[in-house]
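The full complex has more chains than appear here; those shown keep their coordinates.
Just so it is clear, A and B label the chains in written order, and each chain counts residues from 1 on its own.
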């Protein structure tokens, strides 16, 4: 937040501070997920590194937004929603971005010999989930007007987590059937686990949005 | 819940909706743990798969019960106990069932060459813990009448977690001393870790039951 924004924001009601931050988190998650799908499809080392830099920058930006949200939350009574729900929502969004970033970094560190198709599929599930999160977070301010929009995203995030589970399980089965190099197996198991956790956390975002909707809409 | 039950439950006081759901969670945990001890002792692939199906069905049933409990919880003031305690209790029970299910699935996916005796021992600890959880959850409605019954289960769950730790540690020591096939080592380490987490979560159920007992009994 710029200094000027900070000055203006003093005069804004509390809610008007929260919603733009959540909208930015939604947008940033899509940006990170989109860069991640590019990075995971990329085989050239230098291009992977170029794609990692903006992902890391987005993670840092999100960390700062999360700190701002938590600071605002400490004035609990002014928050538009229950403190604990906002805490849970923010934490889950942040976890998704963190998992995208750490998995990206590990691709650089591990230098896996090849990336299986199922990993690309998983990255696409993460990107699709990020788009659902973005819609849900954009709706946050007016969710009661069109509750069906939020509910649809929550359902999609739930379905994407299950799709992610299936991809992960069939990936694990293939990996243990065909990979004979234990070190390569460790690398890919670790990378896929990070991605599978990202789809879990995206569903946590959906579940918390649904809780908020039921309470306030 | 059947449609008929749903209709009747509208006329029931809130507490009478919660307790049967917790009793069912306790029963379901025992059923899943019992099937799991059979699955882990089984060497035939098709029989393992036959045992997995009802475990997965129990997990799905528990997920639905958990969603019902969380939905009811959103009317926070009517709940018989603190919202956060019920949230924690429900989450921990669900984690136990999830870990039993995911470990079962991984046995199918990993096809480990052999299952060591210590893994069977761990499964028995999980089953014994599930039985303690069942007693504790059955007592929930009347825990103040016989607090010693609940306290005994909490103590047993605590002791079982420590027993689980010891089995896990001596298993790890043996594994790293004797297993020379790195991929087999990864499989068994992962399976035992899932089981060890299940005993941790069972103790979390016990700890939350104790918190509730101290507050309300």
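Here is the rule we go by: contacts are C-beta pairs under 8 Å (C-beta built on N, C-alpha and C of every residue); 3 or more make two chains touch, one makes a residue touch a chain.
Keep in mind that what you see is a predicted model, and the values were worked out from it rather than measured.
Asks: How many copies of this one chain make up the entire complex, given that 2 are placed?
Replies: If we count all chains in the complex, we get 3 identical copies.
Going forward, only the chains that are shown with their structure count from here on.
Asks: Would you kindly tell me how far, in whole Å, the mean C-alpha position of chain B lies from that of chain A?
Replies: Going by mean C-alpha positions, chain A sits 29 Å from chain B.
Asks: Name, in rising order, each residue of chain B that touches chain A in their complex.
Replies: These residues of chain B touch chain A: 70-71, 74, 84, 105-106, 109-111, 182-183, 186-187.
Asks: Applying the document's contact rule, which stretches of chain A touch chain B when the two form their complex?
Replies: For this pair, the touching residues of chain A are 84, 169, 172-173, 176-177, 179-180, 182, 185-186, 189, 211, 214-215.
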